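Here it is: the structure, laid out below.
A single protein chain has been omitted; all remaining protein chains appear in their positions.
So that you can tell them apart, the chains are marked A, B, C and D in the order they are listed, and the count of residues begins at 1 in each.
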Amino acid sequence: MQRAKVVGKLWLSSAHPYIEGYKILILCDTTSGEENYYLAVDSVDAGFDDEVLTVSGSASRQSGATKKSPADTAIIAIIDQEK
Amino acid sequence: MQRAKVVGKLWLSSAHPYIEGYKILILCDTTSGEENYYLAVDSVDAGFDDEVLTVSGSASRQSGATKKSPADTAIIAIIDQEK
Amino acid sequence: MQRAKVVGKLWLSSAHPYIEGYKILILCDTTSGEENYYLAVDSVDAGFDDEVLTVSGSASRQSGATKKSPADTAIIAIIDQEK
Amino acid sequence: MQRAKVVGKLWLSSAHPYIEGYKILILCDTTSGEENYYLAVDSVDAGFDDEVLTVSGSASRQSGATKKSPADTAIIAIIDQEK
Partner (left out) sequence: MQRAKVVGKLWLSSAHPYIEGYKILILCDTTSGEENYYLAVDSVDAGFDDEVLTVSGSASRQSGATKKSPADTAIIAIIDQEK
């Protein structure tokens, strides 16, 4: 599980039918101090600059929304930054 | 499997129904000498400053408590520091 | 999920029947700034110099094309670089 | 798969029922030259200073002994150092 900030969106010109229709966001890891970019399928309608919680591996296909996708990383929550 | 110290708790403002109700803790790795932060779903009611044992990957969904969650890391034991 | 550029193709002289017939491409990671090479099974007919989206782990066997292969990394989309 | 030397044992004061009864050892990686510590569930009755073979991920739950444990790393053999 990692914390990350949404910094962009990926546009696909040719995609495997299994990944079509999924929104793939570009994230910057905020768990550690280092600047580390990675990609994840969105399942909570996250927006630009939101801080989110992501999971990796088979865990990213545990939710109904991503169950049959070839996702290996998924956004599963938006983090509340006021607390 | 990693040893880690509990250093905080994550607050979610908008979460995937599959992760709602789970307590997600912020951990600092104590297995190696480096300071490395990561997140895990709690399954043993760990508290602040406890040293815990975590597992990653599909192993984190082997317990009854986390079976259907999208967890990719889980706290499965509290480490006894007196021995 | 990683972004990468196709930089070559792998030729196999003796392969496990399970991997025969699959096209394995050599990729250079473009997600982060570092130059990092890795290999993936192709499922979208990617060509030299294409920028592609890859997934790792069991996710790479979610598509019909790679379902029974021993792939641990697969190319699942070509990235549109004009946007 | 990694080679490692057994350097200690972990004591748990409060554990998830799923991990109770398993012996968790502290290992020092000997595959590469770096000093890297990690933890694993024992399935071959390894002792202090033994050089062992470990596996990670779902592979660590392939054996009868660890099948239903939440192990993500397991010791599966003792390495013969005389050859």
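Everything below uses one rule, namely that contacts are C-beta pairs under 8 Å (C-beta built on N, C-alpha and C of every residue); 3 or more make two chains touch, one makes a residue touch a chain.
Given the structure is predicted, the values throughout are model-derived calculations rather than measurements.
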item	value
Contact set of the excluded chain (shown chains only)	C, D
Touch residues of chain C, complete complex, unshown partner	10-16, 18-19, 24, 36-41, 57-58, 60-61, 68-73
Contact footprint on chain D, counting only the chain that is left out	1-3, 31-32, 43-44, 53, 55-60, 62-65, 74, 76-80, 83
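Heads up, the rule we're going with is that only the chains that are shown with their structure count from here on.
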item	value
Both-way neighbours, i.e. chains that touch chain B and touch chain A	none
Self-contact between copies chain B and chain D, residue sets same or different by half	different
Equivalent-chain rotation between chain C and chain B, CA atoms, steps of 5 degrees	145
Geometric centre distance via CA averages, chain C-chain A, whole Å	20
Interchain centroid distance [CA atoms averaged], chain C/chain D, Å	32
Of all residues in chain D, the ones touching two or more other chains	none
Overall pattern in which the protein chains touch one another (line/ring/star/complete/other)	line
